[in-house]
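Dumping the structure here so I can ask a few things about it.
Of the protein chains in this complex, all but one are displayed in their positions.
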Amino acid sequence: MQGLITHKLSCIRGERAVFTGLDLEIKPGRALLLSGANGSGKSSLMRVLAGLLPSAAGHIEWEGADISADPDAHRARVAYIGHADPLKPAMTATENLRFWAQLYGLDPAIEPALYQFSIEHLADVPARYFSAGQKRRLNLARLAAGQNSTAGPALWLLDEPATGLDPGAVSMLANTILAHLSNDGIAIISTHGGRLDELIADRADHFTLQTSGSGVAG
Amino acid sequence: MIGLILLVKRELGLALRGGTDAVMAVVFFVLAAVLFPFGVGADPAMLPRIGGGIIWVVALLAAMLSLERMFSSDHEDGSLDLLYLSPVGLGTLALAKALAHWLTTGVLLLIAAPILALLYNLPASAFGALIVSMLLGTPILSLVGGIGAALTLGARRGGVLLALLILPLYIPVLIFGAGAIDGAVAGRPIGPQLMVLSGFLLAALALAPWATAAALRQAIE
Partner (left out) sequence: MFHRFANPARFSRIAARVLPWSAAATIALFVIGIYFALFASPADFQQGETVRIMYVHVPSAWISMACYTFIAVMSAVALIWKHPLADIAARSAAPLGAGFTLIVLITGSLWGKPTWGTWWVWDARLTSVLVLFFLYLGHIALTNAFDNPQRGARAAAVLALVGFVNIPIIKFSVNWWNTLHQPASVTRLDAPAIDPAILTPLLLMALAFTFYFLTMLLVRMRADLNATRARALRLSAAE
């Protein structure tokens, strides 16, 4: 029951220190709600935790083992939702979702995942006709697809996942996250507050990144 | 291997549905080659002498047109992050992208090249050299071009910059590709040129995906 731990984690972007000496600890079955002003380094922290960005100093442990010892294994346990929706406009919702599922070696049962975010009626519609909110729902359905697979990712890194979602969709997202947490998964969610935080508050800790580069636990 | 097939299938599907890029590259290929006789004259004795070189120069430029889009849409919509996080490595991604680029550009150039050969009065004996040299040479353009496409991701003035980076690296392919056709027109043996081109292709297959992957890694950071 060790979960994810960071020790004195630092990140430098360009020539600027985004954050330094960051110590975090998230137990399995818990979510971390990450807040902080624009430019405080929430997205950079997400990308460092995903292994997309190298850290300048410090290290990250998963279940007691340094992730740099086996980067491939770490990548396999990460589900990452960034700012953009990685969808091809020419492909239908099903095709988009199936491509990512197959590439990640997940169970390509697409319909339940679409159903989880109430976009099953758009299954055969090319993504170019989707509204911004619908695109976000389809992107989030990747999480559901991973969840329904036998060996889905255990570490969810969600960078402002509720952007553009209506209240109904926020509840769907909250339910998906809660199901992941009951499964002993971990979720780190960057947020500017809102309904999603309230819905998962029971299982979430808070952390605020300061612009000076360190943070306070709340 | 499954990842490679999956990625190539996705690229081809996208090219078939959305992209007119590939078709435009071929139209450019023919159009640009048609311009030369207006510039240098249509002397039937001269055209076969310069035809091989012109077809190859124009092929380099046409192949370059569609290079810029190789990774840029995946970079913009965040797909590149997910491709990097997937079990499929960046090297495989680079190889898949180059293969898809060749299938959607190089193969079409290969099909259009004999038409240009007719326009330039190339003798029938040179057609074989034209086809084989393009078959060996155009995959190199896609493989080496992938390095440039990955290096210029997120750059200002990406398109012009890509041309500046890649065209000098294309010179050896041009020399031996056009050399093979010239040799065939002049009735010389063309074995050595084709052997050298094959060597270049093998080297590009071994090294280019690796360099492209290194460049992609930096574009993600």
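The chains carry the letters A and B, assigned in the order they are written, with residues numbered from 1 in each.
One rule holds in what follows: a contact is a pair of C-beta atoms (placed from the backbone, for glycine too) under 8 Å apart; a residue touches a chain by one contact, two chains touch by 3 or more.
Only a predicted model underlies this, so the values are computations on that prediction, with no experimental measurement involved.
S.K.: Out of B:Leu16, B:Ala42 or B:Ala155, which residue would touch the omitted chain in the full complex?
M.R.: B:Ala155
S.K.: Looking at the full complex, which residue from B:Trp56, B:Tyr120 or B:Phe176 touches the chain that isn't shown here?
M.R.: Counting the whole complex, the residue in contact with the absent chain is B:Phe176.
S.K.: In the complete complex, the non-displayed chain touches which residues of subunit B?
M.R.: 147, 151-152, 154-158, 161, 164-165, 167-169, 171-172, 175-176, 179, 196, 200, 203, 207, 211, 214-215, 218-219, 221
S.K.: State which residues belonging to subunit A touch the missing partner chain.
M.R.: That gives, for subunit A, the contact residues 12-17, 20, 56, 211-212.
FYI, only the chains that are shown with their structure count from here on.
S.K.: For the complex, give me every residue of subunit B touching subunit A.
M.R.: Contacts found on subunit B: 3, 6-7, 10, 13-14, 17-18, 73-74, 76-79, 81-88, 220-221.
S.K.: Name, in rising order, each residue of subunit A that touches subunit B in their complex.
M.R.: Touch residues, subunit A against subunit B: 50-54, 72, 75-76, 78, 80, 82-91, 95, 99-100, 102-105.
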